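A single protein chain has been removed from this complex, and every other one stays in its place.
Chain IDs A and B follow the sequence of writing; residue 1 opens each chain.
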Amino acid sequence: MGRLKGFLWRSDFFPRKLSFSREGKVVVLISIGLGFAAVNTGNNLLYMVFGLSLALILISGFLSEYNIRSIVPGRMGRLRASAGRPASFMLGATNLNKRMSSFGIEVWPLVDGNGVQVEPARFLEMPPGTAADAPGAITFSRRGRYGMHGVVVSTSFPFSFFRKSAVTACSDTVVVHPVVHPIREIDLPAAAEGEDESLPRAGRGFEFFGVRDFRVGDNPRNISHRLSAGRTQLIVREFEQTGNKEVMVALVNVDPGGPDGLERAETAVEIAASVAAHLLGKGRVVGLVSSFDAVSPGSGPAQVERILDYLATVPILELNSPGEEMHVRRMLASLNPGGVVWVRP
Amino acid sequence: MTGDLNGAGQQVTEAALAAASSTAARISACVGSVFLGKPDVLRQSIIALVAGGHVLLEDVPGAGKTVLARTLAASIGGRFSRVQFTSDLLPSDITGVSVYSSRDESFVFHQGPVFANVLLADEINRASPRTQSALLEAMSEREVTVDSKTRELPRPFFVIATQNPHEHSGTYPLPESQLDRFLMRLSIGYPDRESERRIAMVQGFSGNLGIESVVSPDEVAAAQQVARIIPFPGFLMDYLLELVSRTRSSDLLELGISTRGVVSLASAARASAVVGGRGFCVADDVKSLFVPVCSHRVVVRGHRAGGVSTGTEAAAILSDILLSTPVPGD
Partner (left out) sequence: MRFDILHRLVTAAVVWVGFGALFLSGEFGLSVVLPALAFPVAGIFSWRLAGRRHSGRLAGLLAVLGGVGAGWMAFSTTDYLLWAIKFAVFLACLKSLYLRMAVDFMHMYALSFLTVMAAAVVNPGLSFGIVMLPYTVLLVFGLMLNSLRQNMERSILDRGRPDSAADAAAFMGRRGIIRRRFVLVTVGITLAVFFSNVLFFLLFPRMGLGFFARQQRQCVAMTGFSEEVTLGDFGNIISDLDVVMRVVPNGGPEAGMLRLPLRMKGQSLDSYDGRTWRKTTPRRYQLDTGEGGLLRPRRSRDEAPPGPSFERDVYLEPMPGTVRVLFGEPMITGFRPPMGMLDAMRTDKLRFFADPAGDVTMTGPESTALVYTVESSPPPSDPALLRVAGDSWPQRIKDLYLPVPPQDPGVSALARRIAAGRDNAFDIAVAMENELRNGWAYSLDSVHGNTDPVADFLLRNKTGHCEYFASSMVIMLRVLGIPARIVNGFYGGERNEFGNYVALRKSDAHSWVEVYFPGSGWAVFDPTPPGALDLRKGGGLLAEIRAAIDAVKLTWYQWVIEYDLEKQFEMVARLLKVKKDKGFGDNINRRDIRRIAREIRNLPWGTIFGIPVLLFGLFVGVRALAPRVLKGRGLPSAVPAVIHYRRARRMLHRRGLVRAGSETQIEFAARAGVEFPSVAADLELIAWQYCAVLAGRQPSVPPGELDAALERIRRALAS
């Protein structure tokens, strides 16, 4: 049934989708019952009441069509969503009709997948020729990449018997990040705090680190003219990368087995995201390694986005975890980071 | 529909897929420049590599088994070792041994040839069953236990074993349960005349194949990861299971394909998709790999003794099954 439903939602065959509300079901049932009663008894007054219920249904259909026909939904902006948390969005709508108001309009993005709950943007009344924005919210139960197929304009006007919806197609994806939890300092291993045994590295800090030959791309201000004086080559000073040592978050994205294995693995992904975001928030250079792939180190909000994007779709592997950890270790070794934060399920 | 088998979080990224197929393509190009005339065997062995399985090459000497194994190993660029199996070979000759070092006053483990990325096990049927099983255990567990200490094998770990089916004296044929550990059994056969001419011109007598590594072992490992999470659609699984059930009910076969065979065939099909640069499996993947993956997993009626059959009979029966099984779809 789900498949059929999905097909109906996406096909061009039915441009409108109709779903019954509970009241609508009752009304239809009553109408059918009335119809039977009227035909079986031949009571014309029952025919009249039957006619009334049919008229209500029919007019309901026409009016809801008229009501949403003139509504054009706005573009859906980029959605920043985390799993399990409602992500709010603003959606606009314009009533193109020059004479009639539209009532009770709801607008929401049509997103694939189970476990997606949408709280639509609602417009109680849209006067003729006006545009408005309204807030809505969408909650994804799991992280991942979700296809967005359109924006739905829907109404249950005028009698709340049915909900009629029209889809304005678009093609987009929504990346749902894992939840980022707040992290306390004491939760982090020492390595992440930069007080580990790793060697100092050259960078753009202020403490003097050493000198070396000038290379194209070096800041000319760093040229030590005193040292360069006696040589054919220019010498530049190097500064230590203070408190800015690279940290790699090593995620073992493997199902550890057991009944709650997948859940634990998902939690590990959330923790990895949280650690990375926390460290990046403190201005550190952070990268991420999983047993699948790696995100090269970087800093700033863009790096947060990059890491979360990656973690949104990182798969949970169904393998034996010690082997994967070995694999991660090898990958780490090749990257040679300043510090490593291990996240295991 | 995509999410049916793999959750929303388990999608293959396009970049990972591209990298994996490029890995396979580079190996293929590299080996193909030397190993001529047998593109099918080459493709199948690369699929076995990407699927993380092992290959049993069964052919007469001089058909190019060693060339294939060596060029594969060389192109991967990891550690390569070769073990010539003889009847007096001991398990520790493969796994390695702990030797007392008087300098350190402790036992030091000397890694055996099995600690390699690519291992060529020549004439595997000449070794004693004990030695064979030591290798086969390492193949399936991907770790070696010596002196009650478990040691991880490198990754990727790829075994190419060869055996000569026409030699019977002084051999210990592999039992079916152990044949099962190999993902595929391939036989190379003679190349066509043109290829043979080129082989002779290129190789000469130098023996040096002039191969340099084109991929890193890590790249191969990454490709293997991708192959593990390619979705395998339900309708293909139905097709696969239909094939398998026909082998089980066939009158010509004493023993049909085991459940491990089903898993192996599915993973080989996934790897085939990766090698083809696709994020999805098609019926062709299953169909083209059915015989190489399954021919050594069935027992033809009247050949219970095992090992003596070259597999041609089994392959013919399996091909017949392929021809009588409808492929799903319009």
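Heads up, the rule we're going with is that a contact is a pair of C-beta atoms (placed from the backbone, for glycine too) under 8 Å apart; a residue touches a chain by one contact, two chains touch by 3 or more.
Remember, predicted model here, so these are calculated numbers, not experimental data.
*Asks:* Sort through A:G74, A:G104, A:P178 or A:P315 and give me the one touching the missing partner chain.
*Replies:* Selected residue, touching the omitted chain: A:G104.
*Asks:* Looking at the full complex, which residue from A:T130, A:S160 or A:T267 touches the chain that isn't shown here?
*Replies:* Missing-chain contact among the listed residues: A:S160.
*Asks:* Taking the entire complex into account, which one of A:F50, A:F89, A:W108 or A:F140 touches the absent chain?
*Replies:* A:F50
*Asks:* Since one chain has been left out of the picture, which residues of subunit A touch it in the full complex?
*Replies:* 1, 3-4, 7, 11-13, 23, 26, 30, 34, 37-56, 58-59, 62-63, 100-101, 103-104, 119, 122, 124-125, 127, 156-160
*Asks:* Pick out the residues on subunit B that sit against the missing chain.
*Replies:* 1-2, 4, 231, 233-236, 238, 278-284, 287, 322-330
The rule is simple: only the chains that are shown with their structure count from here on.
*Asks:* Please report how many Å separate the Cα centroid of subunit A from that of subunit B, as a whole number.
*Replies:* Inter-chain centre distance comes to 41 Å.
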